[in-house]
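Structure record follows, encoded as structure tokens.
Left out: one protein chain. Kept in place: all the others.
Which chain is which? They are A, B and C, in the order written, and residues in each are numbered from 1.
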Amino acid sequence: MRLLLSRGELLGLIGPNGAGKTTLFNVIAGVYRPDEGNVVFQGRDITRLRPHARCRLGLARTFQLTKPFLGLGVLENVTLGAYYGAKGGRPGLGEARDRAEDVLRRVGLGGKRDHLASTLTVGERKRLELARAVATQPSVLLLDEVVAGLSSAEVGEMMEIIRSIWASGVTILMVEHVMRAVMGISQRIVVLHQGQVLAGGTPATVASNPDVVSAYLGSASALAAPTAGA
Amino acid sequence: MLDVRGLDVLYGDVQVVWDLSFTVDAGEIVTLLGANGAGKSTTLKTISGLLRPRRGHILFDGVSLETVPPDRIVGMGVLQVPEGRRLWPGMTVLENLRLGAYPKGARGEEGASLEAVFSLFPVLAERRGQLAGTLSGGEQQMLAIGRALMARPRLLMLDEPSLGLAPKVIERIFEVIQDVSRRGVTVLLVEQNAHLALSVANRAYILETGHLVRAGAGSELLADADVRRAYLGV
Amino acid sequence: MSPGLVVEQIFNGLVSGAIYALMASGLSLIWGTLKMLNFAHGEFYMLGGFGVYFALLLGGLPPLVAVPVAMLGAAVVGMLLERLVIHPLLDKPGWDVSPIIATLGASILLQNLALHLWGERFKNIPYYIEGGVNLFGIRMAWQRVLIVAVTVVVIVVVVAALRRSRWGMALRATAQDRDAAVLAGIDVYAVYLWTLGLTAALAALAAAMLAPIYSINPWMGTALLLKAFIVCVLGGLGSLEGAILGGVLLGTTESLTVLLWSSEWKDVVAFVLLILVLWVRPAGLMGTREW
Partner (left out) sequence: MLRRALDGGGVYLVLAGLLALVPLVNSDAYFVHILTLSLMHSALASSWNLICGYTGLFSFGHQAFFGLGAYVSSLMAMKAGLSPWLGLVVGGGVAAAAGFVIALPCLRLRAPPYIAIATLGFAEICRFTAMNLVGLTRGELGLWGIPEMTPVPVPGVGQVSFTGQRVPYFYLMLAIYVAMMALLYWLVRSPLGLALKSVRDSEDAAESLGVDIVRTKILIFVLSSFLAGVVGAFYAHYVLILTPSSVLSVGVMIEIVAMTLIGGLGTFLGPTVGAFGITLLLEYMRVLGDYRLLIYGALLIAIILFIPEGIAKRLLPRRVAL
């Protein structure tokens, strides 16, 4: 499989359950090593780099099930990212904290900076997760189901935040189940099915692609079609 | 038979089901549809007692299930075939099936149930001594269904039975589901493959990010724009 | 060094290996089902020793009755431990660590309770069978032969019960996939309870068999518990076959160390082995959960 993410893009990666999205995501983020093939980032082969090194190169990620540092304050959570994950050299602690406060305001958590992360609601945790990743000043941001479990209103807010991060020049790859969100925001969509790229293109072309429709809805023809793998 | 009212469920600390109500009558095949992440599996887990609702009621034959221990819920005849089969990979096919008859009410009829399951899935009889972990995906799904049938279910809940299977196998699984239904078992089916599910279901409910958005008879939903929206967001 | 001496030492290694296997299989069963380390397991062993002592000498029971009585007593304590100390911690955050601390507390408590109740004087019981056999110039005490024989029989019975009985299958099912077990109508909390009872009885049996050779005292479980941990890690935590294999392996390694080097350093060799295995192959020799 080959997936190319260009600078400045906002790419949505979708596919039915078991399509291999999460596996692909983890390979890019450095959690798994691929059996074959390479991950190339800005012309550099990073296949063998550990996650922290990828982060320092400018490749940040969020987790589907949020993993906040529960024993730390909200500001501390984000400061950690701003301090340790910063692309290029390590900033001073003061500078990192300023950057963290700035990012917290951008995701609408400014008022919660002194709260313990364990006291946050789900929606707030999702935004904290995002803020931590953004604070590392990534050139590429990997978002793993960032709106899963949010109410409709929260989904809308989150989409606005992501749009503004993208507008500030960050390339974004998002894996997403909530179609309304991913279709509404992505520039380009790639559909995975059974470990392979099934289709790609703008949200509108993908949604009207008959292969995609049958992969999602299933159909009488899909029953007869000789699909790969079982 | 099954009456779910105003269910709110949190998974970890993520709310995935919001104010969900639906019913399943005796003898029906009812399906819950929706893209992944819509809250279907969570709903099944809550009915089985693996998760507890934050709010709302689950009534089975008028008995409230929210505080009944999960093994007793199974004893009442509410069986779930979980997503991803969840077999015991280090046990043989026969052992998996025999343990299916673990509920007290089903123990006495273990022999008869076994025969019934083997007649439904002859391949399982052939592979009875093989470890479950070494079966193909389709055989594993058959074993998972067979295991649930060993418990003499009254309500059979299937979570994504078609997941990752070849079309031929899927076809076979859905024939079995209809067969089981004809033998008097009520079926609650969770599926991503909407065409398939709607083709066998009497009624369907459509979930979108944990909310109920549509309910109706199977066939009429197939052509519905809401269904497409729930899955594809357009 | 005569070949007879080597064989004799290997046989002695098998004797301690059998005891290690009994202890370690209990720890492994608990790890398999509950995913916890039981630091009070050595105290089941200690209670088994005192149980058989009292049943034998004070109760005047014959060994054939005294040993099962001791096992039963330990099983009751094990089940009480599960209900009172472990059960309240289940399904709560911190399960990685909380049962370690709780069972460690129970271990100290039981050990010192025994000390206060029964004193620190070492107690001895007579061999169940006196004498020995001389095979091709190799001396083997009947008591040691008995240990190996009983252990082999008991382990075969336990493995058969786990394989064939409904209860045993429920236990394996719980270990392999707890949620699936629940969905099949298995009361996993009952499984946990019986697992503690069974493993306590196995530990008590180990003590009852070994008591005529070593003496009985409140601390007798501590050193053996650590050995049993080594055995579990060698064999792979959660693997019953691994526990048996690991037990024999450790027992013979220790004997050979005694033979080739010195008895003082056999424990050091054992713990070095532990760390090397953890370093090179953390899953152990048979690090699967299939048993």
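Methods note: contacts are C-beta pairs under 8 Å (C-beta built on N, C-alpha and C of every residue); 3 or more make two chains touch, one makes a residue touch a chain.
The structure displayed is predicted, hence computed values, not measured ones.
A.B. asks: Given that one chain is not shown, what are the shown chains it touches?
C.D. replies: Across all of the complex, the chain we cannot see touches A, C.
A.B. asks: With the missing chain put back, one of A:Arg33, A:Lys67 or A:Arg105 would touch it. Which one?
C.D. replies: A:Lys67
A.B. asks: Of C:Ala102, C:Leu162 or C:Ala175, which one is in contact with the hidden chain?
C.D. replies: Only one listed residue reaches the unshown chain, and that is C:Ala102.
A.B. asks: Please identify which residue in C:Leu5, C:Val65, C:Val156 or C:Val268 touches the non-displayed chain.
C.D. replies: The one listed residue touching the chain not shown is C:Val268.
A.B. asks: Contacts of subunit A with the missing chain: which residues?
C.D. replies: 29, 31, 50-53, 55-56, 60-61, 63, 67-72, 76, 79-81, 83-86, 93, 96, 132-133, 136
A.B. asks: Using the touch rule from the top, list residues of subunit C that touch the missing partner.
C.D. replies: Answer for subunit C: residues 31, 36-37, 85, 88-89, 94, 96-98, 100-102, 104-113, 116, 222, 226, 229-230, 233, 237, 264-265, 267-268, 271-272, 274-275, 278-279, 282 touch the chain left out.
The criterion applied here is as follows: only the chains that are shown with their structure count from here on.
A.B. asks: Chain contact topology under the given definition, line, ring, star, complete or other?
C.D. replies: line
A.B. asks: Based on mean C-alpha positions, which chain is nearest the centroid of every protein C-alpha shown?
C.D. replies: Of all chains shown, the one whose C-alpha centre lies nearest the global C-alpha mean is B.
A.B. asks: Can you name the chain that lies farthest from subunit A, using the mean of each chain's Cα atoms as its centre?
C.D. replies: Result for max centroid distance from subunit A is chain C.
A.B. asks: Sort the chain pairs by how many C-beta pairs are in contact and tell me the top one.
C.D. replies: Highest contact count among chain pairs: A-B.
A.B. asks: Which whole number of Å gives the spacing of the CA centres of subunit A and subunit B?
C.D. replies: The answer is 32 Å.
A.B. asks: With chain centres taken as the means of their Cα atoms, state the distance from subunit B to subunit C in Å.
C.D. replies: Here the centre of subunit C sits 42 Å away from the centre of subunit B.
A.B. asks: Using the touch definition from the top, list the residues of subunit A that touch subunit B in their complex.
C.D. replies: On the subunit A side, the touching residues are 16-18, 65, 122, 125, 145, 148-152, 155, 177-184, 194, 203-204, 207-208, 212-213, 216-220, 222-225, 227, 229-230.
A.B. asks: Which stretch or stretches of subunit B touch subunit C in the complex?
C.D. replies: Listed in rising order, the residues are 48-50, 69-71, 74-75, 79-80, 82, 86-91, 95, 98-100, 102-103, 107, 147, 151.
A.B. asks: Where on subunit B does subunit A make contact in their complex?
C.D. replies: Where subunit B meets subunit A, its residues are 11-16, 18, 35-37, 136-138, 160, 162-167, 169-171, 191-197, 209-211, 227-234.
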